[in-house]
Structure formats: C-alpha cells, structure tokens
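Right, chain A next:
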Amino acid sequence: MIAAFDNFPALLLWLPLIGGILCFFIKNERNVKTWSLFSSIITLALVAVSLTYTDQKHYMLNEVKYFWLTDIGASFGFVLDGISRTLVLLNAIAFPLIFAATWNTKYSNSNSFHGLMLLAQCGMMGVFMATDAMAFYFFWELALIPTYFLASQWGGERRIQAAFKFFIYTFAGSLLLLIGILYVYLKTPDQSFAMLSFYKVKLSGDEQNWLFWLFFIAFAIKMPIFPFHTWQPDVYEQSPPAVTMVLSAVMVKMGVFAVIRWLLPVFPSAVKHFDSIVIGLSVTGIIYASCVAIVQDDIKRLIAWSSIAHIGLMCAALFTLNHAAVSGVIIQMFNHGVNILGLWIVAGLLEQQLGIRKISQLGGIAQKAPVLTILLVIVALANIALPLTNAFVGEFLMFNGLFGYSKYVAAFAGLSIILAAIYTLNMIKNVFYGSMNPISERVQEITLNQRLVLAVIVVLIFIVGVYPAPMFDLIRSSTDTLLSRIAAK
Partner candidate 1 sequence: MSKLIYLVPLFPLLGFLINGLGRKYLSKSLVSIIGSGTILASFIVSLMIFFEVKAPGFAPQVVTLFDFIDVAKLKISFAFQVDQLSALFLLIITGVGFLIHLYSSAYMHEETPPHFARYFAYLNLFVFSMLLLVLGANFVIMFMGWEGVGLCSYLLIGYWFKNDDYNKAAKKAFVMNRIGDLGFLLGIFWMISQFGSTDFSVVFAGADGTPVKILTGITLLLFVGAMGKSAQIPLYTWLPDAMAGPTPVSALIHAATMVTAGIYMIARSNIMYTLSPVTQAVVAITGLATALFAASIALKQNDIKKVLAYSTVSQLGYMFLGLGVGAYTGAVFHVMTHAFFKALLFLGAGSVIHAMHHEQDIRNMGGLKKHLPITHITFLLGCLAIAGIPPLSGFFSKDEILTAAFLKSPVFWVLGVLGALMTAFYMFRLYAMTFLGKFRGTHDQEHHLHESPAAMTIPLVVLALLSVFGGFIGVPEVLMKNGHQLENYLAPVFAQSTAKMHEEHHLSHVMEYMMMFGVAAIILVIIIIAWNKFSRYQKTTAEATGLGRVLENKWYVDEIYDTVISRPLLGFSSFLSKFDKIFIDGIVNGVGRLVQYSSRQLRWIQSGQVGSYILIMVTATILLFIIQFFWKS
Partner candidate 2 sequence: MPINYYIFLAITLFCIGIVGVLTRRNAIIIFMCIELMLNAVNILLVAFSKMHYLAAATANPATNVGSEAQLFVFFIMVVAAAEVTVGLAIIVMMYRNIHSVDINFLNRLKH
C-alpha cells in the first residue's frame, strides 16, 4: 500500500496543513473551492485506507514521534487507536461534506476562509491523535485560533461579540488546562509529557481532586456542559454555516474525546469521587437544554440547544465508566457529528434562500421542496434517536449505562427523549408542513450538491443504524484498554 501503518498519523497532519497553507496563495475563488474540496477528499481517502489496517496489536505500539522539545520531555507523538480512528474518520468525512454543501456560498477572501478551515481540520486531527500532552495542548489551541478568525470575520451581525465570547471562554479553559498539564508533568516519574507517563503518574487524592477540575472545566467549556454552555447558541447563531458545522460536528467532540483520553485515565480516583456531581450537572443540562430548545424560535438556536442536550448525555454516560456506555459515547460522537451536520446544512440552506431563521415565519416548505423535506425529516428523526438510525445505537447504550448507574437518573434523563420529540416535531411541523406564506414561497428545491451531501449523510445514518458491528469492532480493543487502565489504577 501507499504507506506503512506508522506513517498515517503524520500524513493526516501534513495533508490538511499543506492544503490549508496553499489555499492562501490561490487567487481565484472557484479554484480555492476546488482545491480545498480536493484536498479534503484526499484526506478522507487516506483515512479510508488507514481503516483497512485492522491489525489491532499495532494500535498502541506504532506511535509516530517527532522530536520537539526533547530537553523538557515533550515531543510530537501521535497514534491512531480505535477511538482516534472513529473521530479522525468523522473529521475527514465532515470537511468534504461541508465544502460540498456550501459550494454555492460566496465568501469575501475565499482563499483565507478555506485556508483557515483546513488549518482547523489539521488542528483537530492533531488533537484526536496526540499522545503527548504538550502536542495535545498545541493542537487544541491550533484548532481554536482559525475558528476564532473564521467566526469573527465571516459571520452575522453580532459575530465579533460572539466570537470574542467563544474565544475568551475556551481560552480561559485552555489556561486552566495548561496549568493542570504542567503540574502533572512535574509529577511524572520520567519528567515527560507523554500520554503513557501521564497515565502512570502517581497523584495523591487531593491533588487529583483539584487537577480534575482544572482539566474538566477546560473540557466542559468545549463540549459544552451546563453551566458553561452560554457561548454555544450565540456562536452557532452568528457564525457562517460552514463554521457552525465544523464547530458542532467535530470541534465539540474534542471536549468529549479529551475527557476520554486525558481525564478518565489520568485521574481515576477523582473521577470516581466526583462522578455524581458531573453526572448531575450533565443530566440537569440535558433537561435544561431540551426545555429551552422547545421555546426557541430561531432554527439555529434550536439546533444549538439540542446539541447541548445530546453532548450532556454523552458526558453523563462517560462518567458512569460502564463499558457499554463508553462504547456508546464513542460511537455517538461519530453519529452525532454526522446528524448535526445534516441539520446545519438544512438550516443554512433555508437562511441562505429566505434570509430568515424564525420558525414562526416559515411554513409549508414541503410543498415546494419535497426532497429537502424528506431528507431533513430523516436526519431530524435520526437526531432524536429513532431505532434503525445511527443515534439509536449510541443513545441506547448510553441510557443503559446511566440506568446501571442509577435508575432515577436514567429516568430523569430519559425525559429528554420526549422533549426532543416535542421540539423536533414542532420544528418540522412549523417549518416544513402546514400552509405556505409569502416568505416560504420563495424557497427552492435543493441543488444537486446539497442533495448528494444529504444523501451521503442519510446513507451513513442507516448503515450505522442497522449494522453498527464494524464500529464496535473498531473501538473494542481501545475501549477495553482504556477501561482496564482506569480500573487498574
């Protein structure tokens, strides 16, 4: 094949990076779009090839290491284990879909827009593969900075304010994270930032307890978990659709992923100590966000709140440390990314065509755009986890884990199933069904590229929903390793 297994992480970082930098030098808008789509498809193809290497033993052994700051024990170390693969796949699938779906959107300075997008992809690739805390932190920030510029340069009216809020929020979290990383680093036996050294570090109970919060708040802001969520609706509302898609489909998964990789195995006793608080916060957040979503009149804010609810469930399920639930979370990260992408595509489309996002001002779109409606209904129903769609698999396992943790918590969190049905069906009813009005008359059937993108999403929804076994195979060994590591410590 084109590359030995070990080279994949390196290639996956270099491709978007070089692709992104080249974007800045292309003048013609059409060429920029073609180039960025092309380069993201190459990345996807590479990820697809890497998935064919199923030799499980290689996962943790074949770590790519570039030497960076060897004196202080930091290096660029990357690895592709099952959990990474799931998210790298999501990252690689998301970008071509985003580029294709927003093909017709006009941007000023299209070259920097697409360049920054690809840089963000590179940053997220790094986050998902890093095995070194310093490299992880580096890419964590690298993903944030392009997003800030993307949101603040190309968004809606209040974009500066929203992007600024987002930046300050995440940056504050990042600083806490940095302090935490440095402290743990000083405590490592071999003075190293490597993930395995972090896993081996011996910390007293008190140390774990306050370090836990430093890490957790950073990740909770990114996810976001109630009550650190307020940046999200504003940013999603104000960012251009493509950026919103990146943020909600991939970037918020960074928070969940970071909990799996850098929080649970490093501070296991603190996790067991604070699990009830975190689960309490998350479950409150689920119901809270679902309720707020019911009364939203802005379609983008509605999707934002629904995303907060779903992420809350993932966080709650993670802290049960139940094997099935953690597997469910990993799969759900992928599924949620795919589903929410579809929802944003439709929301962006309506805004672009009609110039409004108010649910109360729309109606009857199904009459003029049946294909759009059918595809949206499928995606929306997948988002509320109907069986035989992808989200059901994840949510089933997550709720099951939560039930094992506490029956009452699961029952309370389960109310979100009902609330989700209410807000989703309300949205469908008010936007797509019913009679038309002068505004929604202007809607047009979706173009071929959007139809293709949504069709890909729908196909993914059903494949994973009906036959999720390959996903389980992909993550099985790394989930086993993760949980046995937590249990052992």
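Quick note on selection: all candidates are chains of the complex that A comes from, given by their letters.
Some points to look at:
Note that a residue touches a chain if its C-beta (ideal position, glycine included) is under 8 Å from a C-beta of that chain, and two chains touch if they have at least 3 such contacts; residues count from 1.
Since the model is a prediction, treat every value here as computed from it, not as a measurement.
One chain among 1 or 2 touches chain A in this complex, and its number is 1.
Contact residues of chain A toward candidate 1 in the complex are 165, 168-169, 227, 229-231, 288, 291-292, 294-296, 322-324, 327-328, 364, 366-367, 370, 381, 386-388, 392-393, 396-397, 399-400, 403-404, 407, 410-411, 414-415, 417-418, 421-422, 425-426, 429, 432-435, 467-469, 472, 476.
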